[in-house]
Structure formats: structure tokens, C-alpha cells
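Here is the structure we will look at, set down as C-alpha cells.
Omission of a single protein chain aside, the complex is shown with its protein chains in their original locations.
This part shows chain A:
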Amino acid sequence: MQTFKAVLLLISLLTGIYLAYWGGKQQKFDERQTHIRNQAFRHAYASTLVLIVVLAMINYAGWWPHQLTVAPLLFGLFAFMQLVATIDIIWHGGYFAVNKTPGQQKLLTWFMGGMALFLWGLIIINLSNGVSVSDSWDSILLTIVITILFLVMLLRKIFDQREDD
């Protein structure tokens, strides 16, 4: 089982590296989308700075949970920043490249929806089998993120269809 997980992780890593450096060149974004993608990271950076200030104030007020250490917090901040940027990009129509067909866009959107449904199903099964919520926090947070991204994609699609032509 450990070997399987290690192989899965290695495949994911290699796929990510490929998509980042070679796969991305297949995608073509127009100038407005490029502008949006740059703007999204500025928004995400600003949002993350605000969040850090809020967390610092919580800590100063003495409300910081003692069991929360620095490493998971840093990971959470980076994940938050990435999530805000991705939502911003999706909402302003910069997520799908110009050369992505409507069919491909639909496929990815509903794949996200299917994945969210599957993960929620797994969580419900685990909780009903007695697994505690505190042991499932990582899975729950990941599933919430995927659900949010799916909903943003879906809403964007719905509002796009309502625009005047």
C-alpha cells in the first residue's frame, strides 16, 4: 500500500512538472486573460496579507489555539492564496485558454463536480463508520476547496450564458 501511494505521488509530481513546463505551452490565453491572471495574483497576495494581519491580531488577543503550529499554518496560507487567485481567475474568465473548446470546458467543470461529490461521499461514509471529524479535517478542507472551485466554475458558466450578445 505504501509503495502504491509512493508511486501515485511520483506520477502526480511528474505530471505536475510536465504540465507546468511543457503542457502549458499548448494553452493560448488572450491579452485580457493574461491581464486577469496577473491581477488575480495581486488580489490573492493582498488578501493573504490581510489574513496574516487578522491572524496576528487573534494571536495578540490570546485567542490562538495552542494545538495549531506554524507549519500547517504556512501551508494553509499558501493554499488560501492559491485558492483566492484561482477563484479570481475563474470568475473573470481567465481560467480556460482560448483554444479550449466548450466541450473540454464542460468536461473539466463536471469532472470537478464529480470529484467533489465522490469526496463528500467518502467523508460521509468515514464519519458514519465512526471516524472523528478531527481526524478528517484535511480531507474535509480539500473537499470544500474542490466544491468551491466547482461552484465558481458553474456560476461563471451560468452568468456567461445570460450575457447579452
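In this section, contacts are C-beta pairs under 8 Å (C-beta built on N, C-alpha and C of every residue); 3 or more make two chains touch, one makes a residue touch a chain; residues count from 1.
Throughout what follows, contacts and distances are computed from a predicted model.
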| item | value |
| --- | --- |
| Protein name (UniProt record) of the chain left out of view, among "Phosphate ABC transporter ATP-binding protein", "HTH cro/C1-type domain-containing protein", "YeeE/YedE family protein" or "Multimeric flavodoxin WrbA" | "HTH cro/C1-type domain-containing protein" |
| Residues of chain A (touch criterion as defined above) contacting the omitted chain | 28, 30-33, 35, 93, 96, 98, 160, 163, 165 |
